[in-house]
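Complex shown without one protein chain; remaining protein chains in place.
Coming up: subunit A.
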Amino acid sequence: MALDDQKGGFKFIGTRPNRPDGLDKVTGRARFGADAHASGMLHAAILRSPHAHARIKKIDTSRAEAAKGVKAIVTRADFTQSLQPAPGMKGENWNILENVMAGDTALYDGHAVAAVAATSALAAKDALKLIEVEYEPLPHVTDVDKAMQADAPVIREGVAAGTVPKGLHPNVAGYHESGHGDVEAGFAEADLVVEDHFVTEATHQGYIEPHACLAQLGADGKGELWCCTQGHWNVQKVCAALLDLETSQLRVTASEIGGGFGGKTAVFIEPVALALSRKANRPVKLVMSRAEVFRATGPTSSTSMDVKIGMKKDGTITAAQGVFRLQGGAFPGAPADMTAMCAFAPYALKNVHQIGYDVMTNRPKQAAYRAPGSPMAAFGVESVIDELCNQLGLDPLDTRLKNASHEGTKASYGPKFQRIGLVETLEAAKAHPHYTAPLKPGQGRGISCGFWFNHGGETAVSLALSEDGTVQLAVGTPDIGGSRASMALMAAEVLGVPYDNIRVIIADTASLGYNEISHGSRVTYASGLATIKAAEDAVKKLCARAAAKWGIPEDAVKWEDGCAVPSGPNAGEFPPMPIAEITRKMGATGGPICGHFEATPEGAGVSFATHIVDSEVDPETGKTSVVRYTVVQDAGKAIHPTYVEGQFQGGAAQGIGWALNEEYIYGEDGRLQNPLFLDYRIPVASDLPMIDTVIVEVPNPGHPYGVRGVGETSICPPLAAIANAVSAAAGVRMRQLPMSPPRILEALEKQAGDG
């Protein structure tokens, strides 16, 4: 059905029913990663490097092996020997192995070097102290700019991808360059050019559930793995590669997942637990501590960025260029390309050029964090636009509207945009009472746009009808924030059965075809599309059964409100046949009725957001409060609007933490100094205001109902919007995140000194 025909015609889409797993989640019944038990289960613990960079000369496990309750110890020797390093991302499985368990060198503070399985968690931890590791400390580097300098220690030779220009430091693992037009000519046309340098610190996804798994692997090569992950097929594939298993022999079940935000797309402990289980021939449970999560799982990249934009007096942007240096830890893979590609995407530019550097340091391997790279890029770009508007006396919203990308715009990163909703979010922001509300003394207002690509990816969904006409729907994308509700709504819409009659499960790896990770804001888009198609497949079969019963052609039957009905001039007169009447007899009329769909949908529509923030800065303490916050974002079509609002609010809150307080702090010794929630302080309830939301719906032509991903775009504008608000409130441009009280005081003092 064409999108226009659907408009307003939905029965279930856009309603706000209770989520199917709500009861489990409010009663403590839901089983997360650490909540599984198995008989005979051992507990495991991992020994980690206290050095930022050190050669591992010797590991002596003999005393630990002799300790009470210890059943197995593994080191790198217990994993595959068949993987080889390779330049760029070609050797990614080797990189993952190297990260999961160090080889001859510990590459960062917290890098795993050995692991123990014992009869209790305490016995395992006690045994760690008995493992003797002889280290030879090496020079280290943790700062992105320093890591690119000629005298920086080399993390690993030969990593640079083929695209990296000659002559750069070996720590530069990846390089991206794109754009169009002639930026120098564009800058020459400008009435004002602003160029500035920006810095952001690494932040952690900060999911409240530490990584946890329960593994069982026998000598027969058959395994069972339970873990909290955003993508269990990926876990299956990676673990098989790291342990020389046949992929299909390892069945992985995704537990409920206590937050991920990109950080649970990576594999850290699962291969270790499987290796221990294989060695001990017992099930092994492995749960990370919070400090391990901070030290050894993926924070996002820290950045160093240069942004230059030229503007005419009327607000037209004449040229834009950016250089984005991303610190990605001790491995290649920092999203330098995506950072560069997102940077100027909101604007229709004749002349644009962007460069990204993926730089290695002695820090944990960065992992995806909600729209990887885009929030930092937006911080630089939108700060410069704000500064241009200030200096030219222009309204920041009107200026963005004047330059906004729209359908047909050649994007800064290459392709032509299809139908997009940036202009609509800007207009909605302009119309929102927040934008014109008076500010109190000491307060400042900031706005920013944000962009994210969104993603489709490999997807398989299966739907089975029960004899009573109810529906079992199996999807393969872990439910991080209520996606079971939106899947059930989409299936209900097609099948015409009540929402409550649909049971949605997250199937294990043995039950469906490959499902890519829940990432790229792809779940409601891709699993949703597959759910719709699977339901349509079932409907087709239901109609065929009715046609056979009525003795009319299959195409003379259509599906309406949960019933087969005759359709067309020659179909004859029959009363509607409800779903349950067909399913009750399905055993005798051709067997079980199921629908399924497998594909790699590629029509994930890109999305944009505009945020408005009011902040207040205390000039005595440097403390910033966010006093009002409004998120305006294009959702394409909100399947379950309450959960869409939740994504908007959650992204904004994480952005507030990133902008104001969160940062990885490394000492001179290269050790992480704040690996606990006490010192790495994420926003708490008393830090935040209510977060207002406006859902804009500009349908994505690539989805049957118009859905665009919503999970990631919401974190793209906050860093810049807050920086612009804080800069307005403090009267000084803030160019470094987080804008913590000491940094604000320093900026204020510097300004007073300069004045």
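Assorted remarks:
We take it that a residue touches a chain if its C-beta (ideal position, glycine included) is under 8 Å from a C-beta of that chain, and two chains touch if they have at least 3 such contacts; residues count from 1.
Quick note on the criterion: contacts and distances are computed from a predicted model.
Not shown: a single chain whose UniProt protein name, out of "Carbon-monoxide dehydrogenase small subunit", "Sugar ABC transporter permease", "(Fe-S)-binding protein" or "Sarcosine oxidase, alpha subunit family", is "Carbon-monoxide dehydrogenase small subunit". Touch with the chain omitted from the figure is made, among A:T27, A:Q81, A:T436 or A:N570, by A:T27.
Shown as candidates are A:A652, A:L672, A:V694 or A:I722; the residue that touches the absent chain is A:A652.
Contact with the chain not shown here comes from a single listed residue; of A:F10, A:Y499, A:W550 or A:F677, that residue is A:F677.
Across the interface with the omitted chain, subunit A contributes residues 16, 18-19, 21-32, 34-35, 37, 120-122, 205-210, 256-261, 287, 289-290, 480-482, 642-643, 645-646, 649-650, 652-654, 676-678, 682-688, 690-691.
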